[in-house]
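All protein chains but one are shown at their positions in the complex.
For reference, chains read A and B in written order, and residue numbers begin at 1 within each chain.
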Amino acid sequence: MALSVYKTQEEFGQFVCLHFAKQDIPECGVVSGMLTLRVLRAALRRVLQFLRDDPACRFSQLTDICCTHYPDRQECFMLTYHLLSPLMNRRLRLELTTEDDVAVLSAASIFSNAVWYEREIREMFGVSFEGHPDLRRLLTQDEIGVYPLRKTFPACGRQHLIYDESKEQCVFVRRSDQPAGHFFGVDLNQEEE
Amino acid sequence: MTTLQESYFMNIAPEPAAGIGMCRLVAQLDGEKVCRIDPHIGFSHRGIEKLMEEHNLLQGLVFTDKLNRSAPFSCVHSLVLAAEKLLGVKAPKRAECIRVILAETGRILSHLRATANLAADTGTDIVYPVVRKACQQAYALLDTVCVSCPPAVFIRPGGIKNDIAPQSKELIFNWLTKELPPVLIEIEELLTENRIFKSRTVGIGVIGEQDAVAAGFSGVNLRACGVKWDLRISEPYEIYDSLSFDMPVNPEGDCYARYLLRIFEIYQSMSIIRQILEMLPDGDVLLPDFCMGEKADSLTALSRRFELYGTGTALSAGEVYAATESPLGEFGVFLISDGSEKPYRCHFRSAGFPVMQALDLLTKGYDLADVRVILSSLNILTTETDR
Partner (left out) sequence: MEVKQDGWIDRLHQYGVAAVAFQSLASWVCAQAQAGMPVSTGCCSCFSQMHRAGMEGVFNPHHADVLVVNGALSTKAAFIARRLYDQMPAPKYVIAFGNCAVNGGLFAKSYAITSARDILPVDVCVPGCPPDTAALSAGIEKLRQIIRNRIRGK
């Protein structure tokens, strides 16, 4: 099915690297069977545009964007873009790192489905995106300043929801304020009827 | 298109999307026509990606299984393939064959349920009882075949948990030849040439080839736009490259095309299962490294058991992406390991997520009543979309 003249993934990686300056794509290699390019943050949009439009690449689908948090690194977030070319039957991975308060260029103008992926990353990790049309929260309730998928965030969350009879509404309480014997929402002190 | 003042907003309230789950659609309407739809998802968000980081791989399989209950094994399959890539192992041939049988059974179940949901939303409620009965038969069959009940972690890294029941070959063959075909014929008689069904689905929810690829469509939804892309053929995993089956494509891109493809794929899956049953090899089903051993009398066997089930198998450091053709589309797992038993990061590329995002594109210009039909024809599960 592969129509490309570049037989191996390494050859294809070199072909892509040739079109960019050395500092734009500092690393290029095959990691666990998939061509992986490390991209400079500022060059992301140019690289994506090239990969989508070049007749030898034709990566017309953005499969996925994944973010990973490495709290002990200087540039603590790694974004991984997975691209797919159904025409050439080829996959590609782009990696870039970013810091807490540095915005990444949004890919939404090149791949329309990046909008929700970036919204999710914004919500889960707090990475901000420049030129993104809409950065509302997507999956969770609006809790300002909470980024659940960061490594520093406990899996059980810092607060949980209870119904306050006096206020007649649902309120968040901190986990640590729970009464003793309260285990995963089951009140162990409560007697059976 | 009218101005904003003339249009009005409508909450299409938290409702079951395609039978399972909950989603909320905020629609901007101009009369009966939909101008814009803003899907609000996350009502089924359970934080599975975070939980995966807290548990070892074998425990993580259970969470992954809960992503998609209408097609058992489909999500676990991707995770297992990713883990096997990281571990550098390959399951025995017999295990691979059985995995494919189970995956295709799951595909049949999911497609049947999707068809029933679509039929119910177009007003043909009668399909639902037919499909429910067929699904119950299939689940009973799976329980018998897999011996273990429920078959949540049946597929696992290194193979499958235990060998299938000795009589299962006859049972599956009986199911394929006697029980399933009448159900399919009944569904097709009810739907394929049904005038009401066709008027509700033909030409509704059309999306073009370029748009679908750019929006991140995969699976049946993509093939219904005329793109020849099936991971089972394009990037064959397990034993799919040694099987012969068709990749049905329909260039129409509407709800009816998706329905037709699902029915066609059920026949393809039946043919795949039949092919495997004929060539099913003998041998082990689980690699010895992941096997517990028969007896747990000795101290070494006990410690081995603790090592396997308590601590878990250590993954080698690295990152890997593995995707399978799940019934909803491409379900991918991006697994990053730092060398410990627990994944450092486990990201799911859910098939429904980009499709849900493109709902605005799909419903633009159609009637409000068509939104429900389009949604169920896409076969989105919010449990899988929200993770």
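What we mean here is this: contacts are C-beta pairs under 8 Å (C-beta built on N, C-alpha and C of every residue); 3 or more make two chains touch, one makes a residue touch a chain.
This one's a predicted model, so the numbers in the text were calculated from it and none came from an experiment.
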Of B:Ile12, B:Leu51 or B:Ile126, which residue touches the hidden chain?
B:Leu51
Give the residue, chosen from A:Ala42, A:Val102 or A:Cys170, that touches the chain omitted from the document.
A:Cys170
For chain A, residues touching the missing partner are 139-141, 148, 153-158, 160-163, 170, 184-187, 193
In the full complex, which residues of chain B touch the absent chain?
14-16, 19-22, 42-48, 50-51, 54, 62-63, 66, 69, 128, 132, 150, 382-383, 386
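The definition used in the following text is that only the chains that are shown with their structure count from here on.
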In whole angstrom, how far does the Cα centroid of chain A sit from the Cα centroid of chain B?
23
Can you tell me which positions in chain A touch chain B when the two form their complex?
1, 31-34, 60-64, 66, 68-69, 80, 82, 86, 89, 91, 93, 111-113, 115-117, 137-140, 148-149, 153, 155
The answer for chain B against chain A in the complex is residues 41-42, 45, 47, 49-51, 53-54, 85-86, 210, 213-216, 227-229, 234-235, 318-321, 323, 330, 332, 334, 336, 344-345, 347, 349, 353-354, 356-358, 386-387
